[in-house]
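Let's look at subunit A:
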Amino acid sequence: MTSRVREIIIKNLFAFLAFISVLLLGLIVMFLFREGLPIFSQVSLKQFLFGTGWYPTYTPPEYGIRPLIVGSLIVTVLASLVAVPFGLLTAIYISEIAPARIKEILKSVIELLAGLPSVVLGFFGMVVLAPWMQETFDLPTGLNIVNTSLMLAVMAIPTISSISEDALYAVPRDFKEASYALGATKYETIVKVVVPAALSGISTAVILGMSRAIGETMVVLMVAGGAAAIPQGLFDSVRPMPASIAAEMGEAPFGSGHYHALFATGIVLFIITLAFNLFADYISNRFKEEGSGTL
Partner candidate 1 sequence: MKKHDRVSFMKWRYLRQSLFFGSVRLSALIIALALLGIVAFLIAHGYRAITWDFLTLPPTDSMTRGGIMPAIIGTFYLTIGAIAIALPLGVVSAVYLAEYAKQGRFIRIIRIGVNCLAGVPSVVFGLFGLGFFVVFLKFGSSILAGSLTLGILILPTIIGAAEEALKAVPQTFREASLALGVSKWRTISRIVLPSALPGVLTGAILGVGRAAGETAPIMFTAAAFFTAVLPQSIFDEVMALPYHIYVLATAGTHIEQTRPLQYGTALVLIALVLGIDLIAIVLRSAVRRKKRW
Partner candidate 2 sequence: MEEKRHTSAEYERELQEIKDRLLYMGALTEKALENGSVALLERNAELAEMIVREDDKLDQLDVALEEKCIRLLALRQPAARDLRFITTAIKITGHLERIGDMAANIAEKVLILNDFPQIKPYVDLPRMVGIVRGMIRKSLDALVREDIELSRQVREEDTVIDQINDQLFRELLTFMMEDPRKIQVCLYIMQISKSLERIADHAESIADMVVYMVTGKSVRHKSFS
């Protein structure tokens, strides 16, 4: 009897501890809203989201974060355009083509790349890429959208590549054998069988990569240039949401409108990344249940 009681106690204890993650998520939401919602006593939701002026320190202050949202989105999209093909092709190389030794090394490289602290990447973009760009293209500043996107791409590539590679690796050997036995070449086997079979995992990889890019702070803080205006060209500076929060929170007086506005920006950022993650979750679950049948 005692062993049965012990079993029940352990199970319930573990259930409670596992539930802490959910509690934490709840707390995060709660505190973001607790500190962020007061801003809407000063400005409407519409003004906040679509207002084009971000002048939190002016009197009267303006809290329009549209330039910040646009900044975030544009660097994310550009970064994805670079990171997706690179990440995917590299994943294909690792899982299907590379000889065993190179495969091991390259996988480690990708993992190390993922582990590179973002502050170091930001630093690199700032002190290496920016001056080079400024000179080469004769720009007013090297801290701009293109530079940021490149650095974000470097951040996103390991995510995309390693999750895609997992997905490709998980494609049963049986499929490949079947394809070869039907007289398909290696290329045809990869493109027509392996990649389609891994498509749900690859989609998840892309979405999570983008999510990582949009939420990344240090790179955009150090490399984007910080101009809180809607950009006119690819070499303009921008101020994505995370950069704004990180840069200004230190200066914003506790409890001020600025302080609340930054938390509200955090809410927007949180909701966007949450949407990305739920979408990725949905895709991987949907295909898990039905199989990627009719691809």
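Regarding selection, all candidates are chains of the complex that A comes from, given by their letters.
Everything below uses one rule, namely that contacts are C-beta pairs under 8 Å (C-beta built on N, C-alpha and C of every residue); 3 or more make two chains touch, one makes a residue touch a chain; residues count from 1.
Since the structure is predicted, the reported quantities are computational estimates derived from the model, not experimental observations.
Student: Pick from 1 or 2: which one touches subunit A in this complex?
Tutor: Selected candidate: 1.
Student: Residue numbers of subunit A touching candidate 1 in their complex, please.
Tutor: My answer: residues 3, 6-7, 10-11, 14-15, 17-22, 24-25, 27-28, 31-32, 34-35, 85-86, 89-90, 92-94, 97-98, 104, 106, 108-113, 115-124, 126-128, 154, 157, 161, 185-188, 190-191, 208, 211, 214-218, 221-222, 242, 245-246, 249-250, 254, 262-263, 266, 269-270, 273-274, 276-278, 281.
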